[in-house]
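Missing here: one protein chain of the complex. Every other protein chain is in place.
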Amino acid sequence: MAGRHFLQIPGPTPVPDRLLRAMHRAMEDHRSSAFPALTRSILSRLPQVVHQTKGEPFVFPATGTAMWEAALVNTVNPGGRLLAVRFGQFSHLFIQTARALGYQVDVLEEPWGEVADPSRIEAALAADTAHEIQGVLLVHNETATGVTSDVAAVRAAIDRAKHPALLLVDGVSSIASLEFQFDAWGVDCAITGTQKGFMLPAGLGILYMSEKALARVDTCTMPRAYFDLRAMRANNAQGFFPSTPALSLLFGLDEALTMLLDEGMAAVAERHRFLANGVRAAVNAWGLRQCAKRPEIASNSLTAVMVPDGHDARQVIEIAFTRYDISLGSGLNEVAGKVFRIGHLGDTNSLTLAGALSGVEMALCDAGIPIMLGSGVGAALQQWRVGA
Amino acid sequence: MAGRHFLQIPGPTPVPDRLLRAMHRAMEDHRSSAFPALTRSILSRLPQVVHQTKGEPFVFPATGTAMWEAALVNTVNPGGRLLAVRFGQFSHLFIQTARALGYQVDVLEEPWGEVADPSRIEAALAADTAHEIQGVLLVHNETATGVTSDVAAVRAAIDRAKHPALLLVDGVSSIASLEFQFDAWGVDCAITGTQKGFMLPAGLGILYMSEKALARVDTCTMPRAYFDLRAMRANNAQGFFPSTPALSLLFGLDEALTMLLDEGMAAVAERHRFLANGVRAAVNAWGLRQCAKRPEIASNSLTAVMVPDGHDARQVIEIAFTRYDISLGSGLNEVAGKVFRIGHLGDTNSLTLAGALSGVEMALCDAGIPIMLGSGVGAALQQWRVGA
Amino acid sequence: MAGRHFLQIPGPTPVPDRLLRAMHRAMEDHRSSAFPALTRSILSRLPQVVHQTKGEPFVFPATGTAMWEAALVNTVNPGGRLLAVRFGQFSHLFIQTARALGYQVDVLEEPWGEVADPSRIEAALAADTAHEIQGVLLVHNETATGVTSDVAAVRAAIDRAKHPALLLVDGVSSIASLEFQFDAWGVDCAITGTQKGFMLPAGLGILYMSEKALARVDTCTMPRAYFDLRAMRANNAQGFFPSTPALSLLFGLDEALTMLLDEGMAAVAERHRFLANGVRAAVNAWGLRQCAKRPEIASNSLTAVMVPDGHDARQVIEIAFTRYDISLGSGLNEVAGKVFRIGHLGDTNSLTLAGALSGVEMALCDAGIPIMLGSGVGAALQQWRVGA
Partner (left out) sequence: MAGRHFLQIPGPTPVPDRLLRAMHRAMEDHRSSAFPALTRSILSRLPQVVHQTKGEPFVFPATGTAMWEAALVNTVNPGGRLLAVRFGQFSHLFIQTARALGYQVDVLEEPWGEVADPSRIEAALAADTAHEIQGVLLVHNETATGVTSDVAAVRAAIDRAKHPALLLVDGVSSIASLEFQFDAWGVDCAITGTQKGFMLPAGLGILYMSEKALARVDTCTMPRAYFDLRAMRANNAQGFFPSTPALSLLFGLDEALTMLLDEGMAAVAERHRFLANGVRAAVNAWGLRQCAKRPEIASNSLTAVMVPDGHDARQVIEIAFTRYDISLGSGLNEVAGKVFRIGHLGDTNSLTLAGALSGVEMALCDAGIPIMLGSGVGAALQQWRVGA
């Protein structure tokens, strides 16, 4: 097919040419006396992305979800008890990972399309008078359903319960796209990957640790090797990594940090809000519903759209892909076949999203879901023009 | 600005990543025993793009318009007389170039927005009973106004006049995009550059010569050096070039030929027709007129749109560029301020053009030209969906 | 500094431009119907690199050494007993990893500069009449000292002891450079990374599993998540990965496989032997000793050179780096300060190595280790010319 593919899944996101160029580099000696400059450039700037002033960030050659494991095995002893909220596929997998590692997880179920309910978390923690629960697992932005939890409210709930549990937050599809206040929200572990807001290929996992979380690392008895932060910290302190770093991705991450911080994280979040408003206006104009059950929890990094009953969202996605050269995200697990997802995070803009919405419109019509061609795009443009 | 710029001028066109990669190559020795393989790969396949089976193609480090000079100085003796049709800025510049080189040019003026009139050419040649006129200069696709002349009809007119003049055709914005039948249309010199249908950066001029045109090269008395085909032919015959070739562009051209010929030139032309139909539907839906005075001469590689009286197209273009990160082509010379041009040639597709049309819609509104947002895009999608 | 840096460490190795280009690609939807073609292209060809016809290969976003953990946690139950040989820093770290994961490791110590002794392995296994030992950990090519163990002989020793232990082989600096006969040598788990013989940046770990090793995966009781092969196998079977794959590195790996298999693994191994002979001739000409205690165990992928007593190899390395723009490998642990290492694996050739040897010669002289300038290079050229 001629022209550029429209990659509109909620990650990996389009890699800007500038970052592709930054990664197109000859390798270097990762043990040379010149190498620490790169390590420090990255590690000193990563915290600014999430407004972290205390604690430390870590970078692993791994996926973002591997950081679930890295966060847990460095802070929670074998068999430890955890509290989690499940309201989508990624909160589900976070729980599954914890259980696979041998932890006990108390699960608060919420309908998919809803978010974490701070009052239920407070109640569960208050009931744990023995303070057995060592951590609360929370997905900030549930990529499967397009909703954003209120992390600050969850922290407030923990505090109201006067519970010492750590707050472990999955920020895979929020960090570097949406506002993320690591310090102010009292987050202890925050995890993400490079393929979303950082606009890079997947391949690096990023883990932010608070001082409180770091204090547990040395005494944590969980057997661990690759994800052991002790070796990582010791090496990082000298500007190195314990094993051969994924250098091309580090070059890219260093440049991505420059792009993000030059724009400013508040501007980045505002840009995502602005673009999301247009996409939501299009969905409304089509007369379709979002998976998000309430407007105030709809995510600014992706929009999950429900197809009408009697239709299969997978057909829309396959038509979009094969006829119009656009990738949309599929519904997962409970919402499989019911939703398709439009990613609008990372390096994109209004005209690209207008093209994407155009592809969705044609695919919907082809799939027998009648909408007026141009109606969604027009509504989005109205939103974006107002914002111009 | 975040996201990808929309480059919607009628050339340079977006360079596909595949071609950027092909050009990202270490240099080679252009005199080595291995080098002729590249030269031959290019020169043997260039003719297929224009359905040329006789004569020869040439490649110069230069712009496409430099080939006007290359075609003339190798075939027309000093002070020679030429016949040309002027109906836009590029036909105007072709004439200016010929005059700058000392040739006498008889000009047939046509309104801008019209094309060459074969009957007038026939008449002019018939009147030249002494056969003084040595060449007819014709722009196939006038990039300034978005119209396409009928080259075959011009050839028929020359033949009806039984005139020996060469037919020199500017195919800058047609070759490798629109159908171009070098042999069947009896073209003698056809010229183009790399930055349009070949989807590359500018930097190479391409000149196709018929056997009849080549027969004039050795005896042509025009003083010339850089554009002298004698040195070029002698070197090309051995697989080399007379001076250091622009190697990265040659690497790109070789790969572009593979892309074009794998798709097939008929499919390339059909793809341009298909996409152009959608853009024209959008213009109609906006209630605006094209610069092309008749639908049957509207170009498939670009659309020149007239703004209503009292508006300045330059304002639309500047708003589009600064607010919506899209480049549109400006009106030139006689139509300056009256038209903006949307390029839809080269490596593009329907969703990209839907994004581009969205940008035009917002810019038109911002410039005070009232159109219903989404109306043009919707009309284009209707066209493209039908074609899917 | 002008010109190209000489990256002569034993990995990461220089990335050929062809592979950098292959990685310079837009991202794709890793869940699309088109994606499995890439997965299959890689997984179907990886086995050919090690002459594996049974079992399966796996690819993780991780370092090569992470595959130590992946191999162990999928095949050895918690607290299981292992036998290992330590003769350099990487065999040491393999042991440390196993212990960090809670395994008991019986260690056979060999002098650094020596290799595994099959007869001692045989004796240790024969003494384990209860067959408690579940696996034998062996480093094929010890990157720290520049020696290559005889894997086939170790397998023969295990067989003579009629012991059921798995044979787990670290092939980080051998696979895709030196001969590696997975089936014929009876290897059960072989691990490597992308940054050595595969000529790519680090970032992917590769794990080859025999049928015998795979049979243990489903019943292995070790808690594990990221490195759990069950999810990986289930996804791979459909052409997918359980989490977002490191796509740019996969693009590179796919192309690296084409390069390696087009050349042929026997030719690749022969090329490494040929180049290594020249480097060893240079070391001899300088009158210096290798860390390898016997010529027949000297590695073809790197050469570890001893500096004379009273000198510090780190000074040679730092001079080489800062004055002559060449990276050499450092001595590690027991041999720190005593050796510097010259990598000659991956994408290199005789002239590049001649340049590298030239840099070593100048650095040696500057460090006060008197050698005749040109003597080592001349000896290497003599070797390489003979081989031409």
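Every chain is named by a letter (A, B and C) in the order it is written, and numbering of its residues begins at 1.
We take it that contacts are C-beta pairs under 8 Å (C-beta built on N, C-alpha and C of every residue); 3 or more make two chains touch, one makes a residue touch a chain.
Note that this is a predicted model, so its numbers are computed, not measured.
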Quiz item: Just one of C:Ser32, C:Thr145, C:Ser248 or C:Ser358 touches the chain that is missing; which is it?
Solution: C:Ser358
Exercise. By the contact definition given up top, give the residues of chain B that touch the hidden chain.
Key: 4-5, 7, 9, 11-15, 20, 23-34, 61-66, 68-69, 78, 97, 100-102, 193, 195, 201-203, 223-228, 243-249, 318, 321-322, 327, 329-330
Self-check item: chain C residues that touch the omitted chain in the full complex
Solution: 1-4, 6, 14, 24, 263, 271, 323-326, 347-356, 358-359, 361-362, 365-366, 372-379, 381-382, 384-385, 388
Exercise. Could you please point out the chain A residues that touch the chain left off the display?
Key: 17, 20-21, 24-26
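Note that only the chains that are shown with their structure count from here on.
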Quiz item: Of the chains shown, whose Cα mean is nearest the mean of all protein Cα atoms?
Solution: A
Quiz item: From the C-alpha centre of chain A to that of chain C, how far is it in Å?
Solution: 34
Quiz item: If you average the Cα atoms of chain B and of chain C to get two centres, how far apart are those centres in Å?
Solution: 54
Quiz item: Using mean CA coordinates as chain centres, what's the chain A-chain B distance in Å?
Solution: 46
Exercise. Spell out, as numbers or ranges, the residues of chain C touching 2 or more other chains.
Key: 20, 24-26
